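For this depiction, one protein chain was excluded, whereas all remaining protein chains were kept in their positions.
Let's look at chain A:
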Amino acid sequence: MKFYLRRIGFYAVTLWAAISLNFFIPRLLPGDPFTILMAKLQRSGGIPAGTENTIRLLLGAAEDQTLWEQYVTYWGNLFQGNLGVSVTNFPAPVTELIGDALPWTLGLVGTATIISFVLGIGLGALAGWKRGTWVDSLVPSTTMLQSLPYFWVALVLIFGFAVTLQWFPIIGAYDVFTFNGPEWSWAFVGSVLYHAFLPALTIVISSVGGWLLGMRNMMVSTLSEDYVTTAEAKGLRPRRVFTTYAMRNAALPSLAGFGVSLGFVVAGSLVMEQVFTYPGIGKLMITAVRNNDYALMQGVFLVITLAVLAALFLMDLIYGFLDPRTRHHD
């Protein structure tokens, strides 16, 4: 029990530090939101008379407060579940923006991560099992795919399948030229799946290699363990040795990595969302950072921090449960 209490205490301190950093780091960025917003508006077609006053009103109030007062307000608002109003997407509340983006990110990036993991583990196990045969060539080919820059892969796929062949759409999470926003209909669901295919494919292509390589190497070292040799000597069927003896043990380290990467799913995929105009969290983060939109930045970072901490905490607990050594060692 003491172990769990200490872990909880540790995570509470980490959480406090992360949330405070969340507040301070955006304010260390060069430039102030006012000038950035003005310069941006000017670049995109001039500033109508009147808007100038507005921006001053909107951003001016913050100048009167000291950093400490802002910090206290920040915590106060946080406890009320109020993350403030986005300046770049004025007047949408940050909670609403994140709420709209989160399902898309979780749905697409989450599914793609799971597919990539399952595929990587399965193929990696196979490559380790049949090492030295043609299956082993999966390793160099997938790691090569992974080493290609993600945006380049995405652009090539778009050019090939969306522009030249026109099999898949170029932008959006659904057909934005037909639907006036999300709705509950089979046509819409179909549209969502159709639009998710290409983005998901790019994520899988660019991440499957890592899982595959790790799994293959673990498999090879597991296969040289004595208990595998014993199992083979006892005359067990190869399939049973493969699944129950080798693969199950080899997959453990990958599972730990998988837990962490699930936590990072919430951060979305910055480049994918940009290239496909996909409405996700990563996209919000880029917008916020580019425009010094403090409220939005804080909100997005908070959600990501919480998700990663929660994933780590969960992994910690599971590991403590699975492996007694981690509990009693200290």
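The rule is short, and it goes like this: a contact is a pair of C-beta atoms (placed from the backbone, for glycine too) under 8 Å apart; a residue touches a chain by one contact, two chains touch by 3 or more; residues count from 1.
Following the convention adopted for this analysis, contacts and distances are computed from a predicted model.
Quick one: the chain not pictured, UniProt calls it what, "ATP synthase gamma chain", "Ferredoxin", "ABC transporter substrate-binding protein" or "Succinate dehydrogenase hydrophobic membrane anchor subunit"?
"ABC transporter substrate-binding protein"
Considering the complete complex, identify which of A:Asn22, A:Thr88 or A:Thr222 is in touch with the unshown chain.
The single option touching the absent chain is A:Thr88.
From the list A:Asp100, A:Asp136 or A:Glu225, pick the residue that touches the absent chain.
A:Asp100
Looking at the whole complex, which of A:Leu155, A:Ala256 or A:Leu317 touches the chain that is not displayed?
Counting the whole complex, the residue in contact with the absent chain is A:Leu155.
Given that one chain is not shown, which residue among A:Ser20, A:Thr243 or A:Thr277 touches it?
If we include the chain that is not displayed, A:Thr277 is the one touching it.
Spell out the interface residues on chain A facing the chain that's missing from view.
Chain A touches the chain not shown through residues 29-39, 41-46, 48-62, 65, 70, 73-74, 77, 82, 84-92, 97, 100-101, 155, 158-159, 162-163, 166-167, 170-174, 176-177, 179-182, 273-277, 279, 283-284, 287, 290, 292-295.
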